[in-house]
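The other protein chains are all here in position, but one chain of the complex has been omitted.
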């Protein structure tokens, strides 16, 4: 089982992708999609530098869904905020700044998810991960309160991701 | 007024918006002071073209535009990544 299906989630999503692309649920397409789902993860395994993402606790996936839902709401809200700023304010008045956020998250998959969520939200762009002290350099479109941003990213985004992707032993560390 | 005219008017409005957006992107592409501005404008232009294909699909009630939109999205991603990587590495002749 482990040998043939190194990553069941990836295989299932490849099968779904095939069915959606062909827009049919005929048995032939199920067969072709399953072949794709079985072969493609095995062929692409040497390309993954960090191996498969391992979810420590399956129940934590529910928290991940909640995080995705929350960030979807946040994306829509900040879309309207940013468009209001674009339409109404003068460009020189907008306080665009780089800020630094200290991070406790070290898992590469968790960092990838965090960067996707932050970059999808209009108004914030992830620039770089500074190696000294593990800080995140972030560019904010209209900065009014730096502490609020750091607090939001650490409590709302980072903590659920740590709970899902990292070993529970590091979680006891008060961050 | 029927739903056909409602949809025709709405999709015409959306098409006009996207074409105007493409014109603004082209403006930035032409005047952009730095190279990264141009790459950004080009990326937005790809996205607008993809949306244009989807809207034409709704307007003409045809699903063929979906494949076009998918391919445009794939090509836009790859070309923008290549350009951004090129900018980060620096000029070829330095």
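Letters A and B name the chains as they come in the text, with residue numbers starting at 1 for each one.
Rule of thumb we're sticking to: a residue touches a chain if its C-beta (ideal position, glycine included) is under 8 Å from a C-beta of that chain, and two chains touch if they have at least 3 such contacts.
Just so it is clear, contacts and distances are computed from a predicted model.
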item	value
Omitted chain, identified by the protein name its UniProt record gives, among "VWFA domain-containing protein", "(2Fe-2S)-binding protein", "Sugar ABC transporter permease" or "Cation:proton antiporter"	"Cation:proton antiporter"
Where the missing chain makes contact, among the chains that are shown	A, B
Residue numbers in chain B that touch the chain omitted from display	2-4, 6-11, 13-18, 20-22, 24-25, 27-28, 34-37, 39-41, 43-44, 47-48, 50-51, 54-55, 57-63, 66, 69-70, 73-74, 77, 80-81, 84-85, 87-88, 90
Contacts of chain A with the absent chain, listed as residue ranges	17, 20-21, 23, 75-76, 79, 82-83, 86-87, 91-92, 94, 96, 115-116, 118-123, 125-128, 139, 141
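Criterion: only the chains that are shown with their structure count from here on.
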item	value
Where chain A and chain B are represented by their mean Cα positions, the distance between them in whole Å	25
